[in-house]
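I'd like to ask you about the structure that follows.
Note that this complex is displayed minus one protein chain, with the remaining chains in position.
Letters A and B mark the chains as written, and numbering starts fresh at 1 in each.
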Amino acid sequence: MRFVFKKSYDDDIKLFKHKPQAFYYLILLILLIALPWLIDDFFLGEATNVLIFSIAGMGLMLLVGHTGQISLGHAAFMALGCYLNVIMMQKGVPFIISLPLAGIITGFVGAIIALPVLRLHGIYLAIATLAISVLSEDIIVIAERWTGGVVGLVAEPINIFGLDIDRYGTPVAFYFLVLIITLLILVAYRNILRAPLGRAFTALRDSEISAQALGVNISKTKATSFALSCAVVGIAGALMGHFAGAFNHESFNLILSIQLLLMIVIGGLGSIHGAFFGAMVVGLLPQFIAITRDSISGIFNLGSVPIPGIETASFAFILILIIMFEPMGIYGRWLKIRTYFELFPFYRKNMFKRQKSYLKTERMK
Amino acid sequence: MSLISLENVTLSFGGLIAVNNVSFHVGKGEVFSLVGPNGAGKSTVFNLISRFYDPKKGDIKFEENSILGLRPDQVPSLGIARTFQNIELFEQSTVLQNLLVGRQRHRKSNLISEMFFAPSVREEERRHRHVVEEVIDFLELQAYRDKYIAGLPYGVRKVVELARALATEPKLLLLDEPASGLSLEETNDMIYWIEDIKNQMGITVIMVEHDMNLVSSVSDRVLALADGKELAIGTPEQVQSHPKVIEAYLGKSGEKT
Partner (left out) sequence: MDFWQLLISGLANGCVYGLIALGFVLIYKATEAVNFAQGDFMMLGAFVSIWLTNSEYLGLSFWLAIPIAILIMGILGYLLDLFVIRKMFGQPQIAVVILTISLGFILRFAAGAIWGHEPKLLETPFAGKELHIGSIVLGFEEVAIIIVTLLLTLFLFLFFRKAKLGLAMQAASQNQLAAYYVGIPVKRIQSLIWGLAGVVAAVAGILFASKGAIDPSTGLLGIKAFAAAVIGGFGSLPGALIGGLIIGVVEPFASFYLPAGYSQIAPYAIMLLVLIFRPAGLFAQMQKKKV
């Protein structure tokens, strides 16, 4: 059983609880840096894909997991970031400026949209954001002059300080580019969470009224959360555009919005780890299905008939299992297992039991 | 000079007049209690001061300035803090995290400095935690500091609610039924704490309470309300023996109970 003895306020504030924890993450970092030399280019591409989804997951997690606002429309902001980035690059803006700029502009657009939309709660907010995602698909087609309409756009080649970075040509460089961006966003996210703004976010999630009575400006804070979320997701969208090479309005459809939400729920709502775990599931699921399908059709002699939609259906099925049996997500289960070993043999089964609340209607006639 | 004053405040919900032409003022350093049967409008007065409702008529002044133009989230920066009758704590956070949210009104950092966790933000954090630790010491919550609210007993939650309000370093503290649901020992603790809040911290307190023991122990003055109207105002003894108050609680003398 580990006991952490804190001697100063900094012990609470700092990023790692104790030396061993910092050590484990250091090992993880070294592993990530060494990855290109451990696996081949195809799997490196898959890892890059997982990282891009992690960025998107972090963006959505800030809004949904930490600020408690549901969004079924974030693919629209991925699309915005993606198209903005490519359009700027087409006009000659270097990648190193166009990427953050695309994120910032997407963030501003998010803030503007947030002001009317975040006044809604619960199911209404879900439906409004759903509408945003559906509308964005049509708006992209209508704005054909800039977006190429149904045909879509091709991602411009990236060139940073003379170094050409291409997903197929130089996969290692692309991987490191995405890794660096992921780490930067991760650090910023953790910093916000340990600062007053992060606490304001979670206060909004748990009780808007008392947050307000303590001085949290509800609309401003919600808008900030939404803006940050959209900015990060916009950056993820831009990277996804480069990863895919070409994209159109169907690349960022409602299904993607829903998948992002399902992803962070599977990973574990309310924790940064959840974004990464969820991204791993999304990234690795197609491979897993391919492998099991081959072995199953081998047993039953079905032949290799591709079943359309099986990936989304399996993903949905995993989510149903998670929601029913482990609502805290993959990270939640990991937390329970780790606590079990940390507290051994004093672990009690109901330590993480969530308070069940009986329904009391929020409608008052 | 009065710290806060309500002048001819009236509020109605549709046809129901919740607060009917109520006026009172509270001096600095006073402990002022609002008593009355349920539905008298006491919590409504608090919600008016917190700016959750707009009065139909009348004015509310804090330090001689009207506060009717403020949003609810601007009220804490004046130095007004409150607790809620039905505990509104952040269930999925620890006691410490709840108290730290109480420091929001003292936030000096902005988004950019927080994203990079600049040294100024770190300094601020240390200061916030120092103040919160003092509140924890005062209310003897050390054992619960890192526990999640969701698992805490009711009495402890009431104290945490008080602690969070104190963490804002207020000038005026609004306590909404601080002793409701508490045992005799816990209520006695509350009496001592409110006395210390008044005498050691110099904080002005307005309290809505039903427990007359608590009210008469700590209050300087009491206002009795019924059906949104003022019944009597004065010292606890004066109000308790006032015929109108007795009538409101017990019915007219001569009637069988």
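Operating definition for what follows: a contact is a pair of C-beta atoms (placed from the backbone, for glycine too) under 8 Å apart; a residue touches a chain by one contact, two chains touch by 3 or more.
These numbers come from a predicted model, not from an experiment.
**Student:** Among A:Ile70, A:Ala111, A:Leu153 or A:Leu179, exactly one should touch the missing chain; which is it?
**Tutor:** The missing chain is touched by A:Ile70.
**Student:** Can you work out which residue in A:Leu35, A:Leu101 or A:Ile139 touches the chain that's missing from view?
**Tutor:** That would be A:Ile139, which touches the missing chain.
**Student:** One chain isn't shown here. Among A:Leu44, A:Ala102, A:Leu256 or A:Leu319, which residue touches it?
**Tutor:** Going through A:Leu44, A:Ala102, A:Leu256 or A:Leu319 one by one, A:Leu319 is the residue touching the chain not shown.
**Student:** With the missing chain put back, one of A:Leu120, A:Ala173, A:Val187 or A:Ala244 would touch it. Which one?
**Tutor:** A:Leu120
**Student:** From the list A:Ile209, A:Ala246, A:Ala290 or A:Leu343, which touches the chain that is not on show?
**Tutor:** A:Ile209
**Student:** Identify the residue among B:Phe52, B:Tyr148 or B:Tyr249 that touches the chain left out of the display.
**Tutor:** Answering carefully, the residue with contact to the hidden chain is B:Phe52.
**Student:** Spell out the interface residues on chain A facing the chain that's missing from view.
**Tutor:** Spelled out for chain A, the touching residues are 70, 116-117, 119-120, 122-124, 126-128, 130-132, 134-135, 138-139, 141-142, 209, 254, 258, 261-262, 265, 307-310, 312-313, 315-317, 319-320, 323-324, 327, 354, 356-365.
Criterion: only the chains that are shown with their structure count from here on.
**Student:** Report the inter-centroid distance (CA atoms only) between chain A and chain B in whole Å.
**Tutor:** About 40 Å separates the centre of chain A from that of chain B.
**Student:** Over in the complex, which chain B residues touch chain A? Could you list them?
**Tutor:** Residue list for chain B touching chain A: 50, 52, 71-77, 81-82, 84, 88-93, 96-97, 100-105, 107, 109, 111, 114-117, 121-122, 124-126, 128-130, 150, 164, 168.
**Student:** Hey, which residues of chain A end up touching chain B in the complex?
**Tutor:** Listed in rising order, the residues of chain A that touch chain B are 9-10, 12-13, 188, 191-192, 194-200, 202-203, 205-207, 209-218, 224, 228, 270, 354-355.
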